[in-house]
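All protein chains but one are shown in place.
Note that the chains take the letters A and B in the order they are written out, and that residue 1 is the start of every chain.
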Amino acid sequence: MATTVAGVHAVPKSESGLWSWITTVDHKRIGVLYGVTALSFFLGGAPNVGWFAYSNLTSSQYSPGHGVDFWAVGLQILGIASLAAAFNFIVTIINLRAPGMKLMRMPPFVWMTLVTSFLIILAFPVITVALVFLLFDRFVGTHFFVPSGGADPLLWQHLFWLFGHPEVYILILPAMGIVSEVLPTFSRKPLFGYPVVVYSGIFIGFMGWGVWSHHMFSVGLGPLADSFFALTTMLIAIPTGVKIFNWLATLWGGKIELKTAMLFALGFIALFTMGGLSGFMHASPPADLQQTDTYFVVAHIHYVLFGGAIMGVFAGIYYWFPKMTGKFLNETLGKIHFWATMISMNLTFFPMHFVGLLGMPRRVYTYSPNMGFDTMNLLSTIGALLLGASVLVFVVNFVNSIRNGKPAGSDPWGGGSLEWAIPSPPPSYNFATIPTVRSLDPLWHKEGREAALAANQVRGPIHMPPSSYWPAVSALGVTLLLSGMVFGWFVGIPGLILMLLGLYSWAFEPVT
Amino acid sequence: MAVAALSHPAPEAHPTSTGLNSRKMLFWAFLGSECMFFGSLISTYLIYRGRDSAGPHPHEVLNIPFTSFSAFVLLMSSLTMVLALAAVQHGNLRGTKIWLAATALLGMTFIAGQCYEFTHFFYDGLKLQSNLFGCTFFVLTGFHGTHVTVGVIWLWSLFMMAVRGKLPVERALDVEIAGLYWHFVDVVWIAIFTLVYLIQ
């Protein structure tokens, strides 16, 4: 992220330390955080309630132990972190652009980050409230989701999906932004219909709020609600389709270079389109009733989130790794990684469409031998093992390339956006002086390129915001405070004190 | 991170793309986010209204005259808050201190009223676990009360800054942002007062 908003004033924030981890949008770091979160499995037992944790499976009665508590408290902490990061991005993107960097000259990844940040600040409060109810139910004995107390367990589903559907766009929009940067660079052509790509991203962000109940057709919402949510769900396919055609048109007639980043971006388009098509199928309530809770839905979510978001993230890693580290990722290993991923991904998830339509339910670990699921499941299993192996190829490539990768210059791919004008890895101040931007792809224009390169010359002292430990102290305090809900007051009270100490010291820190 | 920033020590003085202050923009985005937070709480209250078979029911416990007074107190604290802002913007240190303290005290009056109300409900038999009304009412108004408490702490912090002479005209924005928070908490109460208390 830091590299793509190069040339924009950065707001004071620590580049390292706990706060940077907690507010990170770097997917490597998020991966590590998930690993840490997984520790809770050993501390309190797995939150084995599925990812959408429908009530009343999550009640103390059906989920004793601390698994669900950890899950809920962990999500609250993650929510605070996501909110803090999203506020930061919104203000940075709206208010601290380089001179001449009009909104419609921003790189598409920055645009999609802006839309995503708005989705975060509006969607996370809803899940926060739902989790608060759940925690009250579990700790205090309220009955927000307890049917015997008169409650409607559907409330959880509505609140969850009010968050959950915007959340899937929170996952996919940044990947769409990455692909919109990678494709033009390796096609040597500007992004086709840039404004339309941006507007459809914004439209997806808005429409993402009007479709949540399509996850709940099978609960029987009534014909009016079913028709409404089916209609909005079909509508939201339009801006997504528009983007796909824009990407294809970007490729059309371009001088295409099949580097690994480009391969992943192309893989994204292919797989995400397939995921979109199966998604469109269960936009129709009658079809959805047949598909709900079968492997068909599992196939769909993996085509959009693995084929979509993960392929996009890999494209981004191969694309910006040279900028981040100053070294290339190995292209040969990269291509092996791509093809292994592409083949094994389809091998794993494509058969799920068939077993799903044959009626194999999700979340049930076994089935009787005469159902006709055997061969397909064997293929999926082989595919899953291969998929794991392909990620290992990536890990080897990553570690090797950080150690002794081929040096990459400041502009290894001939990109058009500003980050390619500064050295790799970028100096902490990005540009020494902030260049004036006059076009969408400044480095592909003679005067833009000269201005950006000239902006690297250090002409005097550079003002850098001071680093501070207090944000990290506050973050630790928040984490302990909320963990206190599980462990008890002797963790929570010190957490509260630390948080207040951190916040006050941070607020009254002298500004330089 | 600009060389140009050298000559502007205060963060407010950074030139921004929109010409607007970054902290204030962030705070408005935060209030937008808070709308979703309280909106979810209020929707839950409204969804569950009237589903209880066992009492106490709202009309049996809610004390309209008392809460009207609380609502009035919070409304007046919004007035004293803007007066504090006007004072600090004119460099009137004495007025700043008086109005900040008045706002904080009115906020504390509101909290005291809520404590009294909660205790009263408790003795009327309405607990957090009693029924859906108890769950949704206490969690909704409790979160609002927590927001007021945070606001009171914030106001006393600003008051201490004023006492120590650290709240000059240039820092009026600190008061303005605290004011935005305070007024937001007030408008949330306007909504709660109508939706929970008056429309039963």
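Definition applied: a contact is a pair of C-beta atoms (placed from the backbone, for glycine too) under 8 Å apart; a residue touches a chain by one contact, two chains touch by 3 or more.
The definition used in the following text is that contacts and distances are computed from a predicted model.
Enquirer: Per UniProt, what's the omitted chain called: "Acyl-CoA dehydrogenase", "Phospholipid/cholesterol/gamma-HCH transport system permease protein", "Cytochrome C oxidase subunit IV" or "Thioredoxin"?
Expert: "Cytochrome C oxidase subunit IV"
Enquirer: For the chain not shown, which residue from B:54, B:112 or B:190 touches it across the whole complex?
Expert: The one listed residue touching the chain not shown is B:190.
Enquirer: For the chain not shown, which residue from A:63, A:92 or A:213 touches it across the whole complex?
Expert: A:213
Enquirer: Could you tell which one of A:196, A:225 or A:336 touches the chain left off the display?
Expert: Checking each option in A:196, A:225 or A:336, the one touching the absent chain turns out to be A:225.
Enquirer: What is the set of subunit A residues that contact the non-displayed chain in the whole complex?
Expert: Residues of subunit A in touch with the missing chain: 94, 99, 102-104, 122, 152, 154-155, 158, 162, 209, 213, 221, 225.
Enquirer: Please output the residues of subunit B touching the missing chain, sorted low to high.
Expert: On the subunit B side, contact with the omitted chain comes from 15-20, 24-25, 28-29, 31-33, 35-36, 39, 42-43, 46-47, 49, 64-65, 68, 71-72, 75-76, 78-79, 81-83, 85-86, 89, 179-180, 183-184, 186-187, 190-191, 193-195, 198-199.
Please note the rule applied: only the chains that are shown with their structure count from here on.
Enquirer: Just the number, please: Cα centre separation of subunit A and subunit B in whole Å.
Expert: 33
Enquirer: Along subunit A, where are the residues that touch subunit B in the complex?
Expert: Per the touch definition, subunit A meets subunit B at residues 9-12, 83, 87-88, 90-91, 94-97, 101, 121-126, 128-130, 132-133, 136, 140-144, 149-152, 155, 159, 162, 429-430, 432-434, 459-465, 504, 511-512.
Enquirer: Which residues of subunit B touch subunit A once you look at their complex with the stated criterion?
Expert: Residue list for subunit B touching subunit A: 1-6, 9-11, 14, 16-18, 20, 22, 25-26, 29-30, 32-34, 36-37, 40-41, 44, 47-48, 51-53, 128-129, 131-132, 134-136, 139, 143, 157.
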